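Let's look at chain A:
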Amino acid sequence: MKKHSEPFWWTLFGAGGAVSALFLPILIFLTGIAFPLGWIEVPSYDLLQKWISIWPARILVFVIVSLSLFHWAHRFRFTLYEGLQLQNYHKIIAIFCYGSAIAVSVYSFYVLI
Partner candidate 1 sequence: MVHFKSECDVLIIGAGGAGLRAAIAAAEANPKLKIGVISKVYPMRSHTVSAEGGAAAVIKSNDSTDYHAYDTISGGDWMSDQDAVEFFVNEAPKEMLRLEHWGCPWSRQDNGTVAVRPFGGMKIERTWFAADKTGFHMLHTLFQHTLKYDQIQRYDEFFVTKLIVDNGQCCGAVAIELATGKIFSIAAKAVIICTGGCGKIFPYTTNANIKTGDGMALAYRAGVALKDMEFVQYHPTGLPFTGILITEATRSEGGYMLNKDGYRYLQDYDLGKPQPKPVLRSMELGPRDRLSQAFVKEQEKGRTLKGAYGDFVYLDIRHLGEKTINAKLPFVRELCLKYENIDPIKEMIPVRPVVHYMMGGIHTDIDGATSLAGLYAAGETACVSINGANRLGSNSLTELLVFGSRAGKSAAEFASRINSSNFSIDSIANDEIKKLENFFVRRINGSEKIVEIRKEMHKSMEEGAGIYRSEKKKKKSQSAIASLQQRVQNISISDHSATFNTELISAIELSYMLDVAEAVVQSALQRKESRGSHQRTDYPKRDDQKFLSHSLAYRKDLSLPEIKYAPVTITKWPPGERVYGR
Partner candidate 2 sequence: MDSKKYKPQMGIFWWTDRWSSIKFILRELTSVAVAVYSIIFLFYVSSILQGKKTFEEFSESLKSPAFIALHCFILLCLVFHSITWFNLAPQAMVIKLGEKKVPGIVVALMNYAGWFFISLAILWLVTNLLGT
């Protein structure tokens, strides 16, 4: 079968879509709204530190962050093609989208692991 990169990006997009749909709303509700407004008490720093020091937690964070980014990269790429009719620049757009996702993922890998 002819090798084609599209299935690879689409898998990451799909996985990212699912992960972000499942995890991100509650996370943003906590870190972005409930904690800052004091609706829910922020766990102590020590506890958070303890949590994040365990490997599975860090891997989970990495997975959520990087897959979400790939979800964005793929979707945004097609939004630019269609919404703004930039199909002619498809190479540059693809490099920009997936490139950014890869770059931030590498950075998060460095930070977390």
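Definition applied: a contact is a pair of C-beta atoms (placed from the backbone, for glycine too) under 8 Å apart; a residue touches a chain by one contact, two chains touch by 3 or more; residues count from 1.
How were these candidates chosen? In short, all candidates are chains of the complex that A comes from, given by their letters.
Predicted model, so just to flag it, every value in this text is computed and none were measured.
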item: Chain A: touching candidate in this complex (1 or 2); value: 2
item: Complex contacts: residues of chain A adjacent to candidate 2; value: 16-18, 20-33, 35-37, 40-45, 47-49, 52, 61, 64-65, 68-69, 71-76, 78-79, 82-85, 101, 104, 107-108, 111-112
